[in-house]
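A single structure is presented below for examination.
With one protein chain held back, the other chains of the complex are shown just where they sit.
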Amino acid sequence: MSESNTILKLPDQRTATMPKRHYINNEDGLLSWLLTGDHKRIAMLYLMSITVFFFIGGAFAGLIRLELLTPQPDLVSSDTYNKLFTMHGIIMVFLFLVPSVPATIGNFLIPIMVGAKDLAFPKINLLSWYLYVIAGITILTALVLGGVDTGWTFTTPLSTHYLNTHVLTTAVGVFIAGFSSIFTGLNFIVTIHRMRAPGMTWFRMPLFCWAHYAASILMVLGTPVLAITLVLVALERVFGIGVFDPTKGGDPILFQHLFWFYSHPAVYIMILPGMGVISEVISTFSRKRVFGYTAVAFSSVAIALFGFFVWAHHMFIMGVSNYSALVFSLLTMLVAVPSAIKIFNWTFTLQKGSITFETPMLYAFGFMGLFTIGGLTGVFLGALGMDIQLTETYFIVAHFHFVMVGGMLMAFLAGVHFWWPKMTGRMYPESLSKLAAVTTFIGFNLTFLPQFIVGYLGMPRRYHSYPAEYQVLNVLSTAGATVLGVGYMLPVLYLAWSLKYGAIAGNNPWQATGLEWQIQSPPLTPNFIETPIVDYEAYDYEWLARKTEQEVTTVG
Amino acid sequence: MHISPVLWQFLVKWLNASALFPREASTIAPYMDALYFFLLAMTVVGMALVGALILGFSIRYRKARNPVATQVEGSTLLEATWTIIPLALFLVCFVWGALLYFRIYNPPTNAMNIYIVGKQWMWKAEHPGGQHEINALHVPIGRPVQLTMISQDVFHSYSIPDFRVKREVIPGRYTTVWFQATDVGTYHLFCTQYCGTAHSAMIGEITAMTPDDYDKWTRDSTSGMSLAQNGERLFASMGCNACHSGNAAARGPSLAGVYGSKLQLNDGSQVQVTDAYLRDAILNPSQHITAGYAPIMPTYQGQISEDGLIDLVEYIKNMQTNYRVQQTLTTAQSNQAAPVTPEMVKP
Partner (left out) sequence: MHEDHHEVLPQHLHHFATEEQQRETGTFGMWLFLLTEIMFFGGLFFAYLLFRNWYYDAFVAASNQLSIPLGAFNTVMLISSGFCMAVGVWAAEVRKQSLLVIMLILTTFFGLVFIGVKYVEYKEKWELHHIPGAHFDVSQFENPAAYGLKEKPLAPDMAEKTQVFFFLYFAMTGMHALHMIIGVGLLVWLILRARRGAFSSGYVAPIENFGLYWHFVDIVWLFLFPLLYLINRHPLH
């Protein structure tokens, strides 16, 4: 097994068993899960809930693409269609992408990676999950009661005065989800500042932690602005006064500024944790320290900082002054640079490495390619004049799906596969997972590349029907979506299968560095038997080699 | 563009024939497409570079070929390279994009003006001569056309992809965009800002015609009064002429020739009198008092539609003398329509 093209090293399956005690069998009963303070259990609770919401949001995407097979509005009514894309956006953004990596993988791993027994505030962590669930139920309630059709962007005055759908219920749901996010971010920041083990300096932390730290700053500082904006929308809707209504002296552009002040950093909240995953995966499967550790760490923080100053690039054609448009365009170009730096650093991590191509690495490669395209098309949009043609068309839809789905979702899947053995003690079936990864990649490109083209042609977004000459491209896109759907179903199936029938993983099947791989799989509830003392750098494969030489691994 | 014009035309026509690329039907379209191709090229080169590196490294350094990795901390030189080069490229995009943006949103002074009012879920176009169109717009080729747009309800966006222009249409203030059509034909008009149930039905047709055909169309589709004439009627029927009569002791300032001038306000500031100013002054007069006058003008907020405001604005824009104002002072409604060009005085 060790001469082959994989670094996977599993214990002898004839004698291997799961550890006697771990966080899953430590306590029994539903209440022990629902009232847990254990960050690992909370992470699992999150994983199950976001998967449910992912598939609900995905079902809506399927219906949208189905409708768009034909130019005519013939599958559902216009109002229903509007509700479908609104719910798809709200669920995917607030109930899937924002919590995806941080609340599942981040919650599970950050305490372990810094050498702590738990996050700083376990009860707040649990509260965070409950807020998430309540938010999800609230949004589903809005759905069941008849849906909402504001678009996920709640543009005023449409959302305040011109719709009689369940705007208020949805706004309340998103508000609560926002606080779930704020508490998660707060927990991470305090944990990273205050709970690192002896010897774990800032620059010895895995880059995964740096990425989450940066994302947490955004969560903590940006999300409250969304909260107050939703409060104002709700008040205006209920009491009919006009802080966003021009006939009453208000200004709808004020809403745009307040909304995008959060929603632009939100996209970095969504992508930064994914970038953290990629750092870990690329490093492990090249057996090499990430090239330019400091640059990658600082670029995460730079993205967070710059990300606060570019919000009006969503408003270039809305009548903002030409001069503010200039400033925001310039800053948008600046925020693109740290992402480019990361891509190159990851690429050069491969050089002189010893590369293998297990499933997490495949997803990571997919991320790098697709995120590069997505990020560069962002530069298209940041160039003022170009934005005039491209904004509000399918080019935008393609751009953000490239970064969010081709980027973030691939990173999430990379992370789930990479840390699955750690979280569950089991390995997933490798050939099936590789198939799923490739299927996803092909399906994704088929779905979203045609959308760039049809966007430049002029097809607007959020359109129920469209001119006939756009049909071929839409059919390609729907075909791709079908393949993509299959690609996403497969992991659910084989990962569930692996819980019972997967190979026993052992402590460190990937022979990776990082504190999480030095403890058992699944970990004990307090993570460590004794507090680790860290006297080596991150990604120290030489240290790892020395350590494994001296060790005798037993499992059971 | 340093590509030979022949090659460029061929490229564009070929792309368009396969319905993968929009037509270039305005003067700005080639500039937009040039930037687009530059960005596309940058993306393809960037992808190729990253792709080649990943592929190359994956093959050369795969485990079978390189069983032991060499730990490398980093390279400040490389970091600097891939910081500075992308930054430089992005800044080029910034400058180019900014120049294009200013070109599209700053109309030439000789542009003819057409008003657009967007409402759920249709577009109304109002030519100064009084021609009204629904979900359509007729324009001449070879002349710069400025669209002054406003929404009656929610956010919309006026988009003509083949002209490469688009602008948000907002309630409460005018937004403008301009273009000069180059090819006769019909082109898509879309509303691109989600505006409710029938958002995807808020589409229309732009018809670009030769100047002669356009003149003919203008004459054939006049529905009676021009915008300015309608404005004159409103000016009298809503009582504006009572204070803005042009008399020396009038309670309100004379509006003849005020459009385009620099006006001194009573709080000491100076403003440029634009369409937006005129509209705002009608709706929020207390913030737009001309110096030397008392703040007694009532507000017309809620009493006049955007169409009516456009008529009034158009009337005041073309008002060179107070002759017609004086003439209509004694009539509650101006039943005698003024001549098409109000300054043409009938003896």
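By letter and in written order, the chains are A and B; residue numbering begins at 1 in each of them.
By our rule, a contact is a pair of C-beta atoms (placed from the backbone, for glycine too) under 8 Å apart; a residue touches a chain by one contact, two chains touch by 3 or more.
For clarity, every value in this text was computed on a predicted model and none was experimentally measured.
Asker: In the whole complex, not just what's shown, which of A:168, A:254 or A:524 touches the removed chain?
Answerer: With A:168, A:254 or A:524 as choices, the missing chain is touched by A:254.
Asker: Who touches the missing chain here, A:227, A:297, A:459 or A:534?
Answerer: A:227
Asker: Decide which residue listed in A:118, A:280, A:358 or A:516 touches the omitted chain of the complex.
Answerer: Of all options in A:118, A:280, A:358 or A:516, contact with the hidden chain holds for A:118.
Asker: Residues on subunit A that touch the omitted chain in the whole complex?
Answerer: Subunit A touches the missing chain through residues 111, 116-122, 124, 182, 186-187, 189-190, 193-195, 220-225, 227-229, 231-232, 235, 239-243, 248-251, 254, 258, 261, 526, 531.
Asker: Across the whole complex, list the residues on subunit B that are touched by the chain not included here.
Answerer: Residue positions of subunit B that touch the missing chain: 283-287, 295-299, 301.
As a working rule, only the chains that are shown with their structure count from here on.
Asker: Which residues, counting only subunit A, touch subunit B once they are in their complex?
Answerer: Residues 5-7, 73, 78-79, 82, 149, 151, 155, 157-158, 162-163, 246-247, 249, 251-253, 286-289, 291-295, 316-319, 322, 325-326, 329-330, 333-334, 336-337, 340-341, 343-345, 347-348, 350-357, 365, 368-369, 372-373, 376-377, 379-380, 382-389, 391-393, 453, 456-458, 460-467, 469, 472, 541-542 of subunit A touch subunit B in their complex.
Asker: Hey, which residues of subunit B end up touching subunit A in the complex?
Answerer: 19-22, 31-32, 35-36, 39, 42-43, 46-47, 50-51, 53-54, 57-58, 61-64, 66-75, 78-79, 82-83, 86-87, 90-91, 93-94, 96-106, 120, 153-155, 157, 159, 161-162, 164-168, 170-173, 175, 188, 190-201, 203, 284, 301-302
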